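For this depiction, one protein chain was excluded, whereas all remaining protein chains were kept in their positions.
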Amino acid sequence: MNLYDLIVKKIKDIQAAGDESPVTNISTSSMLTAEITLVSSILVALIMLRLVSKVLMIVAVLVVLFAALTAMPLMPKFKKEQNDSLASMMFYVVIALAIVITLFYWGNLNV
Amino acid sequence: MIIDVQLASLFTAVALIVIGIFAAVFLDNLIKKVIGLAFIGDGVNLFLISMGYKAGGIVYIYLPGMAADWFAQNAAYPLPFALVLTSIVIGASTMAVMLGIIIVLYKKRGSISASKILGE
Amino acid sequence: MNLLIALMVIVPILCALFLNLLHKRDRTIKVVTVLLALALPALPLLANYGLHYFGGYAPLVENPTLSANLPSMITGTALNTFHPAITYSFQSAQQLFVFILGLVALLAIFVSLFETRRPSGVYAYMMFMGVAAVTAVILTDDIFNLYVFFEIAALATVGIVLVSNIKGNYETALKYMIMGSIAAPLLLLGIALLLGVTGNVNITDIIYSLKNGLVDPQNPVLLMACGLIIFGWLYGSGLPPFHTIKSAIYSKALPSGAALIQTFSVFIFVALGIIILRIFSYLPFSQWVILGVSLLAMILGITMAILQTDLKRMIGFLAVGELGYIGIGLGLSTAYGITAGLFQAVNEAMITALLFLGFGVVLYQTGVSDTRKLGGMMVKNPLVALMVLLAGFAMAGVPPLNAFQSKLMLIQGSIKAGLPELGVIMILLSIVTFMTFMKAFHAVYLRPQPVDLEIKNEKIPKATLIAMLVLLGVCLIFGLFPQIATSYLQPLATSLAGGML
Partner (left out) sequence: MIVYILMIVTILGAVLALMQRDLLKAAILTGVPGASIAFLYQYLLAPDVALTQAIVGSAIIPVFFALAVYKTRRVEE
């Protein structure tokens, strides 16, 4: 069993619970691209932490890399989280509101 | 009283906003969600009004015989009040559109439960 | 005093009201609407730069006859320079924004009239109303006026979605309104806090108060206000966590409506972003929040776009992702970066509109938007395919098209600002954008046609082709001569970066 089949199998496992759309060549490659894009752009973005502290940057990159590798198929989970149901959208809206307010209130006073 | 009127009404406004957000997020019935949203709007309007309030002040209507200086020092700040008038009307029209959509959706799907008709 | 500035908002509102009177007279609506819509891009070109005071209440400084009789308690203090009227400010950057908005609106209205079988006055009404609202949001210098038109723009958006008869449009519109009814009052709460601290709703006066020590800039209430206004900004422009609902809104509107709605989002994004930068530029934290949110929007928008099978949803997510580029330009807060971001905003508004219209032709012909069921459209209309391909090239940033210039500027700007990582991410995501686009293009145009795909309308309306050609032409002009656009945007960007406003 080569690597591609492994990936297809993994995606099938995850999709089995959700929608019944067939796993095609295109959807597999899209999922793979999204996965790589997500991980790599987050890692590159983390390098910006060097402005705060270099040690923190190295630690953060390593931790995130390790976490991403262990929880590898991230994108199906992300897709499941960003669905169209009102409840989940609302949940993220309220979380975002809390984060924005907290960041502004505490971040500015203590930085 | 221990707390003054302005502070108390600001707290009332915040309480209304919190109740409204709670209702909009956690209640399943669409009509109740919309009632909660109406409370958020009311709370924000009350917040704006309390900002213009002045303890021991007078209404911002300039009557003949008032000294201009005295009026300027005692009248409430009228700018937020002018804004709230607009805001109330906007809120009411938004409510009307939402309720209209809910009625149409009930005719189509036969339910006003958010988890049933606004799911995936 | 410049009457044309006020007319830019009033004319679309009047057009909207007038068209609603002409209900059920199809021919008349067609002719009248096109004629009226021509005024939208024409007005900003004719107007002179300046300020417009509604009701004519100029600041006391500019009105010596009135201020001569007033006591020094008023004329000797900051009250002398405050703006008592709702003020609209029209400078070169606003000219370009309103022109592009008017152009896209004209073309979208033009296309909608010929693509729908029975042109409805209501649809045109909503479009005109939305254009009026967004124009006011761009022009206004009064933060409460901005809120009012922000709400009207949201209502117009919902109206555009409701008019389309796409399955599930009512559900999506209701979701959007419920979230909007949480976010918009919170934006108003932020404005209320700002008003409570400074006693003003005019942005120039608020900045004056902050800069000259009339109020303490480190007041925690102001921080709260900044947070709430940023939350409203997230809602208005569809940044995360609102990216799912915003892309759903795009996908539930007719193609012409979607082209217009995404232009609304882009310009609301720019207008509110400029206001946040103007008022809160003294908080370095706000720039980091703008950068962070934009990065998140880019990453989430573009990775989600790859996974979509629905054509319109895919472009919707791409549109959200492209917003991130603008935000990065604004968040860099150097003159060069802001110019690049604003230029990218102008380009993105046109390119995404072009993509929506282009793929809209496929929808018009087949009525199917699922990429898995489409194919072989290249044979049917090679000209449209070519234009869509060029639009995709433009979106990904291929020279000599316009987004190449703005993306190049953005990357240079990020390197100059000392953040080359942003440049790397932007290049990476541009490549992925292009891949996503090519995936859709392959599925729709290059693949052999599935057997069960039936073509409902063979003929493409000429209006759509003309609209696409015009947009492509403007894209090409901006790509070959970027100075045309950047020279308009430079003054605003310089003043924003210098914190002078």
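To keep things simple, chains are lettered A, B and C as they appear, and every chain counts its residues starting from 1.
Keep in mind that, in the parts below, a contact is a pair of C-beta atoms (placed from the backbone, for glycine too) under 8 Å apart; a residue touches a chain by one contact, two chains touch by 3 or more.
Since we're looking at a predicted model, the values are computed, not measured.
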Query raised in the report: In the intact complex, which of the depicted chains does the undisplayed chain touch?
Result: B
Query - Touch list for chain B against the chain that is not drawn - result: 1, 5, 8-9, 11-12, 15-16, 19-20, 23, 27-29, 31-32, 34-36, 38-39, 42, 45-46, 49-50, 52-54, 57-60, 76, 81, 84-85, 88-89, 92, 95-96, 99, 102-103, 106, 111-113, 116
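We take it that only the chains that are shown with their structure count from here on.
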Report summary line: Contact tally winner between B-C and A-C is A-C
Query raised in the report: Hey, how far is the Cα centre of chain A from the one of chain C, in Å?
Result: 28
Query raised in the report: Can you list the residues of chain B that touch 2 or more other chains?
Result: 21, 24, 118
Query raised in the report: When you check chain C against every other chain, which residues touch at least two of them?
Result: 175, 178, 182, 186
Report task. Provide the residue numbers of chain C that touch chain B in the complex, in ascending order. Result -> 144, 147-148, 151, 155, 158, 162, 170-171, 173-175, 177-178, 180-182, 185-186, 188-189, 192, 195-196, 199, 201
Query raised in the report: Any idea which chain A residues touch chain B in the complex?
Result: 83-87, 90-91, 94
Report task. Can you check the complex and tell me which residues of chain B touch chain C? Result -> 17, 21, 24, 30, 33-34, 37, 40-41, 43-44, 47-48, 51, 77, 79-80, 83, 86-87, 90-91, 93-94, 97-98, 101-102, 104-105, 108, 117-118
